[in-house]
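Every protein chain of the complex appears in place save one, which is left out.
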């Protein structure tokens, strides 16, 4: 039913060696304008402000997730047997397309727009774009089935586990990829070993006991990447400036003083659900150009924040406590900074692993010697220690470096 | 005289491990808006259209060149002794800043604007920007001395050899970096070995005979990177579309029909030497946004080319010969494509190494056992073979894939 | 006082790139017959029976430890300042020579001979060998000072911390090296980061808070290497066969029935403290040849065990519990195997990190923001969890695979 490409098409990838494409529908989706748009969205929000080489995009990540799913359904004997051809293609497509709905600057952006990136992803897949047409032409109903994987509503419960469980192709690719492009070693783990020890039991994707060390390493890798990259204070400083700038634009819009901005930008300021046409235009090129334009805006706050963002003049930061907050707020007031835009606080805290996370993603299951299936914190002394130990927190406040002398 | 930073500042870099900064003036230059602008210029023109992960920027490359120069003047005993502190800082700054004048899309862009990137680099360094001010404040006359290294007019002939000879920090960084981010292995060579075998003789940077294999590898790496990355036909196809789009804009400008474009773009269409203010704005964000805007332009050629560029609908290509040219031109005419914008031909040819290249860069010198200095093709049988062997050529024509069925 | 080599001598090393030698005394020690003997002692006892490429030797490891110490005392500013030239050379020599006293098959061998490898190391350094002479010729008293570092009795308490603390050059080299040669990724950690964050406070080698993630990774690396390599059941099976063979030889010796064995071997069977002349001869070549000879011994137990060892016919293994022990012992009796030689049990258990270990090695100290020095389990939530969590155990019994059908 599903057409194969003439010969396997391959794309060089620094993380996986090659991305292999065997099916025409995969190849066609890659060549759509919507998928190519992901070349204009970086994988990481502000981390390239700390790790200068981390300019890799959602495009490369999406290919990487697809490739891991492809290997899972081809190389893991249990999955090869448990899924039929249509399910395999459905889940490969879900891996490929799962981030289609991402906007610029990753999760920062999600705080600003209405709607999660998953919702936009499903709209792009189902609401009549070129991608919808390609999927439906290949097999009627396919668009919905791909979106169902992303929504965790597939008939076959194995499919969502491959792309959005706690040990899924998405996380495995981004850890390896972010480690590669930041140049840190924290995200490295033994993908080959994990793939080799995956099994299927009771409609669950499980790991054989002999893969437990590799999974422990994966959990530690994830934990360290959070602290060293995703939650790095410089990264959060940059994101808090982005946030302030958009907040100011929204306030100006509501006040009827909106400055001239690139088209896609305007929709953002209006803080409403976007049409897909608007959404298509919202990429990091538009934003980057918008910042350049806003450096000449009339409003001094917009002008200042746009310049900080573009020229990387970062907010300073320190530990969040009552005394620091008071000192900083006094200094801001003394220096005439509006704290609505020039003061931010955030709180991040994390356990290395939480068995039943509230995002609905499946826990990591281990099949121990003898055949019993255990949640990993019951099978690994290391993970058990980590789950029951204290939580690390890092709460910070952010403010213009210029007031440091006043503190 | 030159102030040191409090402690060595380091930035993680996937290629070199860390970039180390010891001098305040280096750190300050990195933090200028002009240097940060290089985050918005990719290292490679169109190669990310072939190698999807090759989104690395001139910013990372510039830091890498600086780091190699820093290692040269600190770790190569002959250079450590031959240069005084000011010369060391001058050449480190030249390594850091040598690409400041690059515009978007690498060398494609240089064909469109007036003036080479080296000229713009020297203007940015000398003509009163924040960078000029920082350099002059650190040491009067320093701006000119840094620019002199880039212009090959330094009093000390060693300095230009470190940043723009045939075996210089610039090429060594870009080969390693482009190999890393494309995921190819062709650009890898043994940097450590080359650094270990560098010596100074008669005001020349030379390589000890025991480093000759590493240099042979470097020459082969360079050769293979040219063919596999820089001259890849898909890369050249993308660049020829970019070129056509700008050509059309210039034609429209001359005809008085210029579409509305982002500010920086306009100056390009006018095909004149830019002011530094205009130049600052010309980055890949502006261009990327410009392509999005031009997809709605009135002129159908602009609209079509902008869409091909943005959505990666590449020109087809084949070998350049009289018969193919005739067939393609007939088909273009039949299908109503203006060959001025829809037909391109280019010719690339390359030897792995040319001792005395016409860009004035120093040849590679070998100090053989006994002390004599030889140009490498006289010291290496391999290089001698390559220099005297045939030249590989790859001449292509490019045209819209839509006419393939008419050929 | 201490003579430098003419120019830095370098040796290629896969783990560290190069080993650098600047001092004549280091170079001379490397070229002694005693140090060259380490080429004939593998780094790992039986792990090459699991990981077929793990044939690396104590020779390479000793060079690696030396190189890490050399980098510590040259590149860590606090150590560069805290130690004088003689102390630096002393501790580099201690790193280089610390494993001189190792015999074949690593720690298995230590169970068989009288005396620990540290004791033999100090004897070789101090009791009149070529090494003693070289050290004393370079600087009278130096031999004792090098041995003092190994005995933890140095006047300057920093020195032993560099070569035998919980975060020392010895462990850092062997984790990286064993990971490299086994081909596992478990032992990898970020050596560069740890070196960059080392400081000296109150005569302690401490890690700056920003290095805490790298140390957490190091602790996990060590933990995983123990389970995946050093405690691998196949490795323990091989070592238990070696142990049985030597036990049988000692029993035969006591009974006056000693078979003909290579010279060095005989001393082993006698179970006495060896002269250094005897010790010099005891390497893995002698043992390997000995096993070949013993395959023709008159005693059937010796013959059989030697053949199992040489041809890798491993003991089977299973979990140690009362029922299994009973079943196996019955089967051994039924099949006529002497359980003294054909049955082994061992118990291994391990926490990832124990702050105050009973081998006297220093705990890992962290200097937190503010300057306070904390033992790492008080500074890291991860390590705190691990220290307070359960202990993983793996208790096994080993027996000839031939009786499996009788169980």
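Every chain is named by a letter (A, B and C) in the order it is written, and numbering of its residues begins at 1.
Here is the rule we go by: a residue touches a chain if its C-beta (ideal position, glycine included) is under 8 Å from a C-beta of that chain, and two chains touch if they have at least 3 such contacts.
None of the values given here were measured: they were computed from a predicted structure.
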Omitted-chain contact residue, chosen from A:85, A:192 or A:333: A:192
Contact partner of the left-out chain, one of B:188, B:251 or B:278: B:188
Options C:53, C:391 or C:406, residue touching the unrepresented chain: C:53
Per the touch definition above, residue among C:286, C:361 or C:385 touching the missing chain: C:286
Chain A, residues in touch with the chain not shown (by the definition above): 10, 17-18, 192, 196
Interface with the unshown chain - residue positions in chain C: 11-15, 17, 31-33, 36, 39-40, 48, 51-53, 55-57, 59-60, 63, 180-184, 262, 281, 283-290, 292, 310-312
In chain B, positions touching the absent partner: 184-186, 188-190, 213, 216-217, 220, 223-224, 227-228, 352, 381-382, 384-386, 388-392
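In the analysis below, only the chains that are shown with their structure count from here on.
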Leading chain pair when contacts are tallied as C-beta pairs: A-B
Distance from the mean Cα position of chain C to that of chain A, given in whole angstrom: 44
Approximate Å spacing (C-alpha centroids) for the pair chain B, chain C: 50
Touching two or more other chains - residues of chain A: 184
